[in-house]
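All protein chains of the complex are present and in place, except for one that has been dropped.
So, chain A:
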């Protein structure tokens, strides 16, 4: 008897389990069969969403979110809906690479926006290239990413799947040097960087251009990311007689440096790149930030008539983060991917290719051909994947806010 009841119990359990699994698989296939009328594709986002740089990182995530919402609401691609999957890379190359692998492995992802940091991008490019999936960074500015290691002498594009809507440090560093020397009339610069791909690259370009214009680089130094005490560095700067401190790196360290610098009675401005262009810089540095400067890519989003609606939506939704630096560029990056999907669909007789690999590689080709009016200006890419929009702006801290002081096109 006992044996028999055991058999019954087992078979009941087995039947139950099978039914459940069947239910599960039916749900799955239900999703797919629905996709005939309305397919949902995912646009991946990779940015630092926590910790260092997260203010700007969240601006990227929600910039993409606004674009995707607009696409869904206005039916940009008929029959296709989009959603966002945002992954946190914590500004670390290894995490970025894991995220890239995850996005590539997800068969619903058509393309990715991000990352924020050039150093992280280096670790992700290869992953996206092997999967033939498009990656558009709204903020990477290191020239090597698009123009190869020897970009100064022989430009060669390393990955054809990588694009960016931000312009490069080559232009940004030169623009800063030009403003420092000709605009601010500074002659002696102390140059510091954080040894990261972005910071060191930018500082080097600045120093070369500044010397080229006739200025002097009195000394250079490097800091570690995560450092808090810059007492020794500040004393050196004080003693060097520099009239400008140029910093290549992020706001996490530079906001502390400027605070300790002014605290030691050294009233010279700190000049940095777009990595410092965030409200957190002013929040942390407080009054010490007054007069500090940054260059950032593009023109201020607030002044662009086309971006007015974007900013309203962003604020109305109460999204976190700072859209000021890259929100608009993230919006345009996501739009480029969405428009590419539409172009692929139209070219394919109104049907989205069913093979995701086929779709991804066609999207890469279409992104390359992008040519439309985005909210930050004209969106197009040159043969290296660099943006055609080469505008830059110098911002200065005035009454606790970043104010645009000069906009121009880099030459």
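We take it that contacts are C-beta pairs under 8 Å (C-beta built on N, C-alpha and C of every residue); 3 or more make two chains touch, one makes a residue touch a chain; residues count from 1.
Note that contacts and distances are computed from a predicted model.
According to UniProt, the chain absent from the figure is "Branched-chain amino acid ABC transporter permease", selected among "Anion-transporting ATPase", "Branched-chain amino acid ABC transporter permease", "Peptide/nickel transport system ATP-binding protein" or "Sarcosine oxidase subunit delta". Of the candidate positions A:81, A:222, A:342 or A:406, contact with the hidden chain is made by A:222. The missing chain, though absent from the display, is touched by one residue of A:65, A:197 or A:260; that residue is A:260. Across A:39, A:95, A:141 or A:280, the residue that sits in touch with the chain not pictured is A:280. Considering the whole complex, the residue from A:75, A:239, A:309 or A:409 that touches the absent chain is A:239. Those residues of chain A that touch the chain absent from the view are 50-52, 54-55, 192, 195, 220-224, 226-233, 235-236, 238-239, 252, 255-256, 259-260, 263-265, 280, 283-286.
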